[in-house]
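Taking it in order: structure first as structure tokens, then the write-up.
Only a single protein chain was left out; the remaining protein chains are all shown in position.
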Amino acid sequence: MAGSGIAHLRADEKRALTVENLVVEFPVTGGVVHAVSDLSIDVLPGETLGILGESGCGKSSAGRALMQLPAPTSGRVLLGDAELTALKKNDMRRARAKMQMIMQDPVSALNPRRKVKDLVAEGLEVWGFEGKDRAKFVDDLLSSVGLDPAVVRDRRPHELSGGQCQRVCIARSLALDPDVLICDEPVSSLDVSVQAQVLNLLEETRERYDLSMIFIAHDVAVVKNISDRVMVMYLGKTCEVIPSDDMQNKALHPYTRLLLASVPSAADAQARAAGEATAEAPVKDVELPSPLNPPSGCRFRTRCPLATEQCAAEEPVLREMRPGQFVACHNVSA
Amino acid sequence: MPEPDINHTGDPVDAPVPAAAAGTALLDPGEETAAKPRVSRRTQLLVGAPMLVGGLALAGFAATTALLITLAKVLLLVVGLLVAMNGLGRIAEAVRGKSVDIVFVLGMTWLTVLIGLAVLAPLLPLGNHNDATQGLYAPIFAEPELGSEYPLGTNNYGLDMLARAIYGARTSLVVSLFAILIGTTVGGLIGMVAGFLRGATDRVVGILANALLAVPPLVLLIALGTVLSPNLRNLSIALSLLTIPSMVRVARANTITFAQREFVLAAQAIGATRMRLLRKELLPNVVLPVASMGVVMVSMLIVAEASLSYLGLGIRAPEPTWGNMIAEGEGGVMEAHPFIVIVPGLCLFLTVFSFNLLGEKVQKRWDPRSAKL
Partner (left out) sequence: MLRQFVLRVLELLAVLLLVSFGVFALLSLVPGDPAVAVLGEGREPSEYAALRDEMGLNDPFFTRYFDWFGGVLHGDLGSSLIPPVVPVWDRLVAAMPVSLELAGLGLLIALVVSVPLAMWSAYNEGGRIDRAIGAFTFGLLSLPSFLVGLVLIAVLVNSMGWFPRTGWVRITDDFGGNLSHVFLPALTIALMEMAMFTRILRNDLVTTLNEDFILAARAKGMPPLRIMVSDALRPSSFSLVTILGLSIGRLVGSTVIVEYLFSLPGMGRLVIEAASTGNYPMVQGAVLLIAVVYVLSSALIDLSYGYLDPRTRRARA
């Protein structure tokens, strides 16, 4: 992309979450940060959408804008049939409870001064117990994320490990029985050994509670494994939307291929060892452009090996290349 | 600091505070023992005991002798006390087996005793502290004599100095602590709301706080003293005005920092209302720095109250406060009967000193950011 377009949206299906033309901008001294520009997403019930992109490309900003924290500069966010971006504040608060977010850093996502049991019960405190037994409810949730209630119930976040904190975060977001779960790099701050456990827990949870999930990460392998569909972002724009099974071999967008190339895969390693040329074109080693002043046309053009004059003049739009695979690039074809 | 700090216009109320804030730990014994090889307990005891006794003897001699000029007396007294303190520190180290911050221990002991006496004052068998007619039957300017009926002497109305010092402590502590309570509550809440809402509210609060800061603390007190009749309630309120801008500033700054933390976003995502965010997420985190600011400011308020009554604008004699007791030394009284000034002066100094020690410790623990200043 890095481009725009809504060709990949599935308007005729029932969708858990629909996002159209999302724009997030931050006014700062000396200009406007274009964190997310014209992003469109949809997620079917039970589906997991992975969002992939390097640091600073606007993944978290997009995730937060979905949660209306803060509300996006423009664009529509529909959770089921409820248009969050159009609702009044209190109605929005209520409707949004069906969508929950797990933050990048589990330790700072938990209030250091509160106990685990209060953190987990937060959702009920806010929305009412409706006859549930608080203590039992909390214990059940804690057990369901693999924590021993008797051990952690009365602890505070700093008395837990990073992995345990992330489990607490997952537990508390499940308290409200959400339809959609947004995971913003939920494992990137955890030890590798713990990452797999938390990822498994998320998978299980998704199945058990029949959740739709948006999984944000910069790690190709993680996203590929957990997602059904992957969206690749660059500098606030969409590059490619692709079924995760096709990702390794059928990705078309130069940026997607750059990302894949930077992960040494087993096949690549063999090919290199055999002295075969890999398919990758050399990528220009340029710094990530500033989101304050993004390049014209295709935002990826400053680093793209295939860039032409057209790329500077015209912004590419998402086109369907293969069934389910959409690419925003002037110079590739299926 | 990316945003312009609108509350920055000279923070004068800050000014009396940083006794603690500015501080290297006073006589930090921890560092000392780390640096030099440890001396055995026995030696510590053998060195410490004579130092304690000798130091006290020296101080006692300096305090009572008539042979020396004032300057020499004062110097001897200070040296004696320092030696005695060092000796006591060694003994404590020998007994406890690890180094002891003896100054801090002594300071807290003083505060405990003082607060205890102040609270229990009406129940204690104390002499006459404020009834001048009864004082007619007592000797005036009786010199302090520890075993006597007037251990710390009497003033020119024949009132008992010990009783007056203790009732003075009562006034001082009650007024300052109430003022801190009001200041932390009101200032803390206003600061939190300003820091949470930002925008216009924040600007207005900033300007109001700056307007309060625009009049130097003591001058503000004097202006208030012109209008308000000096009683405990009015004094507490007036003093609390001095603390409010600082409390607003601390609460606001902390609220702004914490409001950007992810746990606030997380609670919002769950659906917490703004009220709930303030109460459950921000308040528990803002309370400690504000409270530590409160502890730090106690000593400044004690000084302010004493200054005001020294100037004759606070609680009026014969009701005792340390300030108006010191003022009794005017007009040659101090020269003839130094104890009239020394007794309340020493109480004031020791109390302010101890609260400064406490403030420094508390701030290091609860609000390390501003402790660094």
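Each chain carries a letter (A and B) given by its place in the written order, and its residues are counted from 1.
Definition applied: contacts are C-beta pairs under 8 Å (C-beta built on N, C-alpha and C of every residue); 3 or more make two chains touch, one makes a residue touch a chain.
Just so it is clear, the structure is predicted and the values come from calculations on it, not from any experiment.
Taking the full assembly into account, the omitted chain touches B.
Within the set B:157, B:178, B:263 or B:353, the residue that contacts the chain not displayed is B:353. Although one chain is not drawn, the whole complex shows that of B:200, B:219 or B:275 it is B:219 that touches it. Check B:99, B:254, B:268 or B:299 against the missing chain and you find that the one touching it is B:299. For chain B, the list of residues touching the undisplayed chain reads 1-2, 4, 6, 8-16, 18-19, 22-24, 26-28, 31, 35, 69-71, 74, 206-208, 210-211, 213-220, 222-227, 229, 299, 303, 306-307, 310-313, 326, 329, 334-335, 338, 341, 345, 348-349, 352-353, 356, 373.
One rule holds for everything that comes next: only the chains that are shown with their structure count from here on.
If you average the CA atoms of chain A and of chain B, the two centres end up 54 Å from each other. Residue ranges of chain A in contact with chain B, taken from their complex: 29, 64, 67, 69, 93-94, 96-97, 100-101, 103-105, 108-114, 122-123, 126-127, 169, 172-173, 175-176. Interface residues of chain B facing chain A in the complex, by the touch rule stated above, are 2, 261-263, 265-273, 276, 280-281, 284-285.
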